[in-house]
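Missing here: one protein chain of the complex. Every other protein chain is in place.
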Amino acid sequence: MMKHGMGSKLALLLALALVALPLLSSPVAAADGEVDSGDTAWLMIATGLVFIMTPAVAFFYGGMLRKSNFLSMLGQSILIIGVVTIIWVVFGYSLTFGTDHAGLIGGAEYLMLNGVDISPSLIAPTVPHILFMMYQGMFAIITVALIIGGVAERMKLSSLIIFLSIWTAAVYVPVAHWVWGGGWIYDLGALDFAGGTVVHITAGVSVLAAALVLGKRINMAKGGQEVPHNIPMVVLGGALLWIGWFGFNGGSALASNGLAANALVVTHISAAVAATVWGLISWLDTGRVSVLGLISGGVAGLVAITPAAGFVNPTGALFIGLGAAVVCYGGILLRKRLGFDDALDVWGVHGLGGTFGAIATGLFATTTVNAAGKDGLLYGGGGDLLVAQLISVAAVWAFAFGATFVLLKALSWVMPLRMSKNEEKIGADIIQHGESAYYLR
Amino acid sequence: MMKHGMGSKLALLLALALVALPLLSSPVAAADGEVDSGDTAWLMIATGLVFIMTPAVAFFYGGMLRKSNFLSMLGQSILIIGVVTIIWVVFGYSLTFGTDHAGLIGGAEYLMLNGVDISPSLIAPTVPHILFMMYQGMFAIITVALIIGGVAERMKLSSLIIFLSIWTAAVYVPVAHWVWGGGWIYDLGALDFAGGTVVHITAGVSVLAAALVLGKRINMAKGGQEVPHNIPMVVLGGALLWIGWFGFNGGSALASNGLAANALVVTHISAAVAATVWGLISWLDTGRVSVLGLISGGVAGLVAITPAAGFVNPTGALFIGLGAAVVCYGGILLRKRLGFDDALDVWGVHGLGGTFGAIATGLFATTTVNAAGKDGLLYGGGGDLLVAQLISVAAVWAFAFGATFVLLKALSWVMPLRMSKNEEKIGADIIQHGESAYYLR
Amino acid sequence: MMKHGMGSKLALLLALALVALPLLSSPVAAADGEVDSGDTAWLMIATGLVFIMTPAVAFFYGGMLRKSNFLSMLGQSILIIGVVTIIWVVFGYSLTFGTDHAGLIGGAEYLMLNGVDISPSLIAPTVPHILFMMYQGMFAIITVALIIGGVAERMKLSSLIIFLSIWTAAVYVPVAHWVWGGGWIYDLGALDFAGGTVVHITAGVSVLAAALVLGKRINMAKGGQEVPHNIPMVVLGGALLWIGWFGFNGGSALASNGLAANALVVTHISAAVAATVWGLISWLDTGRVSVLGLISGGVAGLVAITPAAGFVNPTGALFIGLGAAVVCYGGILLRKRLGFDDALDVWGVHGLGGTFGAIATGLFATTTVNAAGKDGLLYGGGGDLLVAQLISVAAVWAFAFGATFVLLKALSWVMPLRMSKNEEKIGADIIQHGESAYYLR
Amino acid sequence: MKKIEAIIRSETLDAVKCGLETLGMNAMTITDVLGRGEQKGLEFTHRAGKYRVDLLPKVKVEIVVRDEDARKVIEVIMEKARTGEIGDGKIFVCPVEEVIRIRTGESSRGKS
Amino acid sequence: MKKIEAIIRSETLDAVKCGLETLGMNAMTITDVLGRGEQKGLEFTHRAGKYRVDLLPKVKVEIVVRDEDARKVIEVIMEKARTGEIGDGKIFVCPVEEVIRIRTGESSRGKS
Partner (left out) sequence: MKKIEAIIRSETLDAVKCGLETLGMNAMTITDVLGRGEQKGLEFTHRAGKYRVDLLPKVKVEIVVRDEDARKVIEVIMEKARTGEIGDGKIFVCPVEEVIRIRTGESSRGKS
């Protein structure tokens, strides 16, 4: 019998070496053309805001777990920042935003960031290309980071990192290309302003597959209850996510203009409405207003407005926020009923919230906000957009679920995906990281 | 006897429905005119920075309370973000910044954000109107959120939300209109750059009234001492407030220019000086340098510079910081002597700090910083400005105190304002939210 | 025998009075010339981002200490913000950026910020002078704040503040002038984009001297082990440092352009690579992936890229990140072997990381990124730059070490530098601040 | 000597403390504990829905007293910690053979 | 009455709790403690390298039972808390002279 420990160590080293070496040759060309200082300032800060979402999500998730697994969320998020950044720089960006091939994948011209320098970007002509690259890279990072909430408290760190590295290349990169890089969903005419499909459906549905492959945590399998160990950390993470989302949606205008402002404003409105409505539902359902619920509601509203932010007005945002709270609250209850163990309801919040948002875009989009957009069903555009949205949603659901399921099944033949029972009881912090979150004496 | 629980549930539902429905008709017009990318970038990020101040204030407050009430601060802050956003979008913005009526209230033209779109704003002609609207909305939110620190640990959540919803409409909106929306204080010539009167006096003085109506917490009534349960969370909140204030004061220039830069710089100087001086006073008074004091000093300096930030130079900022520390330290001691239970000294810090700052603006304002401003008493402008400042301060004190007092008294006939004695001892987190902040095992 | 307590109280008061008084006369001239709104927006937000690094570093450090010293880190960081801001405003800025005298020190023309107003800055001609002043002031603050990590858990607060005040004037100001203010290192042609030498070597090497003068903590002297008391707070601080560094390095372009974008992007890449590599080393060395290590790796990568950020491309950033992890991991092990008590490895991470980065700049700098820069050894520029880098590094090592050593030795004759043995066991929070971080019941 | 060990509701601690002070009994040691007894747990809210927590935070108060004082202490605790609702807690009385004051070295040996 | 005081591994608490429930013994009081015994500590990682922590988190379970129930309780704990590895912990049995229920005032006096 092969010893997993050593084998996976070697594999990881090898993978990292392969990924790292080619970077050597990446040249940086001189700038030409005109960059706008205001647009660049906005995209730089938006890049920072999307960056902070990844540690934020780790706090958001980690506070909801047992304290013996808090650090694993934080550590995984930092590792994901590291590994996905390297993947993105080496080939991810190129395969996403390089010249389209058959609607399926981008070209190789930007491998090793070849030619990606401080001259203006083709896609965002008023900001440096290198900045556009990094801004998009932050989306890849946060998408991958969302997944850790679903497999929390049981997956082995080494298997997780290998899984997520392959997942970035095999799932995220193609879907991002299809929607934003000039691929077939783009051609279809479906709208996804800031990643309802690319980010939230992709991550949320992949977690569904992962939860099914991995199975339940021991404690959950016995019908145990998860008691969130530090709710203020959840709120802290949620608050940072909220402001981060201003950069996530607002920055997706790729310029500092009315469209960016509209995206930012409707983002806030949707989140505010969803938080309020979630609180109300919590009150009607349990007689109390859960603070965990309030901040989760905010996040649900943020998720759902993501695909729509550049296409809807405040009225649209109101309905999207309202719907997001109802759909995601229901989604969590449904997950509990169905009984699979998506530890932090990534499917319920991001998968369903993103799906709802993508469909709602087909209803509420209006060209009065964005002439480059389309009119949805309720704004006189007929059903065309809605159909395109439904197709893109269905395609990404199927692809993300299928690819993740197959990938994890395959991996499970090569290496154990989960910690041992005893390790799981002790917790990932000590087992995987050799640390405890708190030593409060 | 009417059962409060059910009655207030229904009332809240009704109120929310009324507030939410009209949103449906809000149209968004197409943009015309020119928006500046740099100014827009700055106002977007300033909007984000002011947003983060509301969760920040909840951490700042919550860390100072018993641990059994931490979540209530966090939850209330999120609910306030939700409810005040809805109010602002539906009618608050319009009544504040719509055409003036008799100096008292704004017009109805922007109800449901009618016509508030991505074309340039009238008041801030280089940024989208919708962004100006949201930036101002964040001020309404943070003002309301300040109040929760005064009534902490005893007020019922449902009563609080009803109280604060009415308060937003009946106190904040008029005062903001008077000062910034072209109302009578504006006409009077009083200066309030970023909300010393509108935000801090209004909130701080309302808390004074609320503390009197509500009475003391059981523990305080018995002469008990409040032991802050998590000072690092206070510092975290304070640090986020500090950077948030750069957007609060710097953004109030409504453009990215020298005035904004001046506001940001004097804001930092005032806070830095006030923190240092507070530390010094703490040392002379108690022999120790309280960390809670240092960060509170910073906040006091931020409060006091708020009305002045666009009108004074660094020298002025130094004196304002110095004075803020002395006034607010004294204010807290005074509150303890007077014995009313403003749990987190919102009156002492925001009420008195804002008052001091408004008066100091009458002393230190100089047109060398802002040609559109005025010269204060010490800069050759005579006493005119000082008198205008005093009148506006007095008017807002009187109005905020009176309106809040009457409002709460009236509410107290309809619903209980406080939790029961036993509930108060158990703490708001479990009673109102069904949660505990920490479960550290 | 003189009583230290009273003596040092008086000395501090006197020093503060001297520092504060002259501010009175600082005038603010009217603006002339053109400020760019995008550049100004970026520098304002960069100022905010660098500001937040100081509380961030206190969380980063404090979480690694015993819980009885957490508040001392937070309190010291706020006091440093206060005191260094005052020093900077009164004379620090002038002596750093005023007209050069003999390559050694700046002129007196900006004393009390005389003439530092909202008109464009000479050095950064598209942003207000007052903003450039404050942005640079934030660098002085964070540099001083880095030092507290080395002397943590044992130095008396009053002695620390006196030491750091003098240090700011006597060590930071000259070095910053030499490198950035037109002094001799500037003339030498050495490159330091954002402060590898000025900030990190200066602070890191001074800590080495301070650790030698102060001696070990009682616990460490007995071979005790430091157990980090709250690792999530370390990660929180580290994440805020990371985003703060976008402003630190990106803002050092002093404009919102391709250079700023390049600096931001390579900063992120270096940090990402260093975090990953540190995790890998941790895994190979201990069999676990330390989360403390991951975030420390990120910080090491940020430190090392600092001098290079405006001169290297992503390939350079990869190698710098890789090297930073190896050098700083080794540096911590080396410090443990050497046995001096640099409590939080400021020397190992900032001193060595900064040194490595400065030298690496001599290897990887390329004028394709920045025409105003130079080509390093590996980019066809020959060894000139490398030699200049080595000279500047050696000079700053020698100066920082010597000056700090002499300063502390001298101070030790006037006042006790450390808390008493018993006080040290009880912890600085209660002894110096009269507070405990947590009261979790 | 006896050790009186009372497991009480956190919110009644202040009252118990005051009550004991009026007896002139200041000394006590307090520990945060989790407990389960007749009180089967409490319902808490989650993001969506509720869940039941079966270990509830309680406070353990330990007071070592001379045998003759035990009854008075027990009575005060009984009075101040009682709400009449399920979950009020229990008092355990255990024997203590010797009590030594570290500062002075004085010992109770032989007294009780 | 006896007080059964067991110092066990945190991760076995759930099993112990369930085991006692099946005995019909719900009441217990739980304290987080740090312990050291045969188990000399654990290696933890630091930023660079490792270090040894010699006080490990354990859970103290206290159950006060009638004398005749003590044996059963001990046996359940022995079974559920045992992993066979060093660090499984210890059970201490101490005498309790009296147990009083605060809510009702009922006392065990005389029973055991």
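We call the chains A, B, C, D and E, going by the order they appear; numbering starts again at 1 in every chain.
We take it that a contact is a pair of C-beta atoms (placed from the backbone, for glycine too) under 8 Å apart; a residue touches a chain by one contact, two chains touch by 3 or more.
This one's a predicted model, so the numbers in the text were calculated from it and none came from an experiment.
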From B:His129, B:Arg288, B:Lys374 or B:Arg441, residue that would touch the chain that is not displayed: B:Arg288
Just one of B:Asp117, B:Asp345 or B:Glu435 touches the chain that is missing; which is it? B:Asp345
Positions on subunit D where the hidden chain makes contact: 1, 3, 26-31, 64, 94-103, 105
Please identify, in ascending order, the residues of subunit E that touch the omitted chain? 2, 6-8, 31-38, 40, 55, 58, 60, 74, 77-78, 81-95
Quickly run down the residues of subunit C that touch the omitted chain. 219, 222, 224, 422, 425-427, 430, 433-436, 441
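Everything that follows uses one rule, which is that only the chains that are shown with their structure count from here on.
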Quick one: which chains contact subunit B and subunit E both? A, C, D
Compared with subunit B, which chain's mean CA position is the farthest off? E
Taking all residue numbers at the subunit D to subunit E contact, is the shared part over half or under half, that is, same or different? different
Where subunit B touches two or more other chains at once, by residue number: 36-39, 41-42, 45, 236, 256, 433-436, 438, 440-441
Flagged in subunit D as touching 2+ other chains are 10, 32, 34, 43-45, 50, 83
